[in-house]
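Complex shown without one protein chain; remaining protein chains in place.
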Amino acid sequence: MALDKNGIAQRIAQELKHGYYVNLGIGIPTLVANYIPNGIDVEFQSENGMLGMGPFPIEGEEDADLINAGKQTITAMPGAVYFDSSTSFAMIRGQHVDLTVLGAMEVSDQGDIANWKIPGYMVKGMGGAMDLVASAKNIIVAMMHTNKKGESKLLRQCTLPLTGTKCVTKVVTNLAVLEITEKGFKLLERAPGVSVEEIQAATEGRLIIEGEIPEMSL
Amino acid sequence: MALDKNGIAQRIAQELKHGYYVNLGIGIPTLVANYIPNGIDVEFQSENGMLGMGPFPIEGEEDADLINAGKQTITAMPGAVYFDSSTSFAMIRGQHVDLTVLGAMEVSDQGDIANWKIPGYMVKGMGGAMDLVASAKNIIVAMMHTNKKGESKLLRQCTLPLTGTKCVTKVVTNLAVLEITEKGFKLLERAPGVSVEEIQAATEGRLIIEGEIPEMSL
Amino acid sequence: MALNKQVANAEEAIKGIESGMTIMFGGFGLCGIPENSIAAVRKNGAKNLTCISNNAGVDGFGLGVLLESRQVKKMISSYVGENEEFERQMLSGELNVELIPQGTLAERCRAAGAGIPAFFTPAGYGTEVAEGKEVRWFDGKPHILEHAFDASFAFVKAWKGDTAGNLIFKATARNFNHAMAMAGKITVAEVEVLVPAGELDPMEIHTPGIFIQRIYQGDHFEKRIEQRTVRTK
Partner (left out) sequence: MALNKQVANAEEAIKGIESGMTIMFGGFGLCGIPENSIAAVRKNGAKNLTCISNNAGVDGFGLGVLLESRQVKKMISSYVGENEEFERQMLSGELNVELIPQGTLAERCRAAGAGIPAFFTPAGYGTEVAEGKEVRWFDGKPHILEHAFDASFAFVKAWKGDTAGNLIFKATARNFNHAMAMAGKITVAEVEVLVPAGELDPMEIHTPGIFIQRIYQGDHFEKRIEQRTVRTK
C-alpha cells in the first residue's frame, strides 16, 4: 500500500542522524519532526532566524515574535538561538546545515528540482528554496510519486522552471525511496506492498533496479 | 610658531561636527579626543569592535577584554556597543563612519597616502588603514609637515608604497591646514606665526595659495 | 556623549520620503514589520515606490496597506503569497514583481550596508534567476554574481532601542531588520520601548546605532499573527 504523507515523513525521519542540523520545508517535510527516532538528537533550523525550533505553542502562549519560515507560531527548545536573515543564509550557503528536506513538483534523474513556479499560474516566489538547494550537502525531496493527473513527477528532464540543478540526493515518495546517481534514479526501497512494476510505471525518468528491492520498514 | 602634536590634534578637533562618528588612528590622531569642542557630541569607533569608546580606565579598573585598536585598555561611554570585526569593517567600508583621522609618512597632492611600509625596514602591516582610506568619506591626515631629515612629506607623488589613492580630503600639519583639490594642496590656514613662504618651502607638491591665508585660531 | 537619533513620531521619522524612491521594509511575513512607519508612508501618499521586502504583507495589513493605496510600483521579494490585492495588481500588470532567492535578498542588503558592491553566490545558478548574470566557477561549483541593493530609506522594527539608535530584537522578529538597517541611506527604526542611551547592555545590542539615522517609539503595535498554530496541552 502506498504511503500517505505521514508515512513519507516517517520514512524520511529514518535518514536523520545524531547531531544533524536539519532544515524542513513547508508541507510534508514539516511532518518529519513528528517522527524523530529515539536516541537521536537533531536541531531544526528555521531560515527566518532560529536554531532549536520546538513544537507549536500551547494555546494562549502564542508569540507574534516567534514564528517559523511557514509563518506559524512555534516555540524554542533549550539551547535555541535567534539570529538575523543574513546570518541564517550564511549557515545555509556555508553548508553548516546537514540535511534539507523539501517538497517538489518535479525532480529529474540528474537531481534537478522544480518546486517554485508553474507558468500561467500565480507565482508566489522561491522563498529560501533556491539558496537551500544550491548549497545543502544532503537534500531529500518529499513528494507524491505522481501528480493529480497521474503523471510522473520523477522525470528524465524537468519541464517546469528549475529551482536548482544537480542537487537532490534522495527522493522519498508514497511509492519508493530513490537515490540520485549518475545513471538516474536508483530504486532503494519499495513502500509496503508496492511492486517494482508499479514504481517503474509511475517513473518517467531513468530508473535503476539492481537486485532484490526491499520493502521499507516503518 | 609651528604647532606641536597636541596643537595639530586641537586644530583637527575643530573639524568635528555634532553627530559625527569618528575613527581615530594611532599617534597624533588619538589626541584629537582630548579636544572635542563644547556642545559637540561625537562617538568614537574603534575598529577592533566598539562604538562609544571612552577614556582610559582609572588605575585598577583595566579590563583585558576592553581595548582599542591600539591595544590600549579603555572604557565604554553610555550608549556604547560592541560588535565583531566583520561588522566593524562593514561600518567602515559601508561609509557609516563620518570622519577618519590618520597619521601618514607621505601624502601626494592628488590625495594619495603612504603610511604603512618603508622598503628595507621591518613591515608591521597595514592593520585597518587600507580599509579606512579606501572607504571613508572624509579623511584628514595628521602629521608633521617634514620628516626628521627635513624633507617634505607633502609630495607631488608618493615615493613609498601606497596605502590608498585619491582619498585624503585634508592635511593638518605643524605648519598648515591644507585641502586636497584637483590642482594640488590648497593652503587654507597657517599655524600661528608661520609664514606662507615657510609653508611653500616645506611643501614639495603643488601648493595653491589664493588670497590672504589666515592664521589658525586655536 | 552618545549621539541622539530620537525623533518625535512616525511622521517626523519618514520625512524626505518621495514618490519614485526605493525603500526597504524589515520583517518576515507579519513578524517584526515596521507597522507605524508603513502607516505614516500611507498617510504621506508617496507613489511609485519600489519596495524591497521579503514578503508583501496581507490584505489590509503590513505592506498590503500600501498596495491598497496603489503607492507601490514594484515589489522586490522572495515570497509574496497570501494577498489577494497583490495578486490582482500583479496579474493586471499594475504591479511589477521581482522575485529573488531569500538568502540573496538578505545578502544584497548586508552587502549594501557593508560596502561590498557585489559578491558571488551559488543560489539560483541554472535557473531563471541567473539569466543575464555573470557565472563563475569556484572550487568546481558554479556561482552567479549578485549586486548590493541601493535604497534611499530602510524602515525597521525592533523591540527595544535607545536614543543612540542601538537596537535589540525579540526572538525571530530580528529577521531582515538587521541587514536592512545596515543598508538604508536613511534607516528609520521604530521600537516598542525606547530608553535613554546607556540603559542597554552594550553586549546585548543586536544592531549598533551607527546604522540608524532616526528612532522613535511606535504609538501602537498590532503585531498580528499570520498563522496561529497551537497544540493541545
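For clarity, chains are labelled A, B and C in written order, and residue numbers in each chain start from 1.
As a working rule, a residue touches a chain if its C-beta (ideal position, glycine included) is under 8 Å from a C-beta of that chain, and two chains touch if they have at least 3 such contacts.
What you see is a predicted model; the values in this text were computed from it and never measured.
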Next item on the list: May I ask which residue of B:Asp41, B:Glu62 or B:Glu179 touches the chain that does not appear here?
Entry: B:Glu62
Notebook entry, point to check: If the hidden chain were put back, which of C:Met21, C:Ile100, C:Ala171 or C:Ile210 would touch it?
Noted result: C:Ala171
Checklist line | Residue, one of A:Asp41, A:Glu61, A:Glu151 or A:Glu215, that touches the chain absent here | finding: A:Asp41
Next item on the list: Determine and list the chain C residues touching the chain excluded from the picture.
Entry: 107, 111, 114-122, 136, 138-139, 141, 143, 147, 168-171, 202-204
Next item on the list: Can you list, in ascending order, the chain A residues touching the missing chain?
Entry: 19, 21, 41-43, 45, 50-52, 76-83, 87, 89-97, 135
Margin query: Touching residues of chain B against the unshown chain: what are they?
Written below: 46-50, 55-74, 76, 82-86, 88-89, 92-93, 112, 122-131, 134-135, 161-166
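What we mean here is this: only the chains that are shown with their structure count from here on.
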Notebook entry, point to check: For chain B, which other chain has the most distant CA centre?
Noted result: A
Notebook entry, point to check: Can you name the chain whose C-alpha mean lies closest to the mean of all the C-alpha atoms?
Noted result: C
Check: What whole-number Å value describes the gap between the mean CA coordinates of chain A and chain C?
Finding: 29
Item checked: Averaged-CA centre spacing for the pair chain B and chain A, given as whole angstrom -> 55
Item checked: Mean-CA-position distance for chain C and chain B (Å) -> 36
Notebook entry, point to check: Residue numbers in chain A touching 2 or more other chains?
Noted result: none
Notebook entry, point to check: chain C: which residues touch two or more other chains?
Noted result: 110
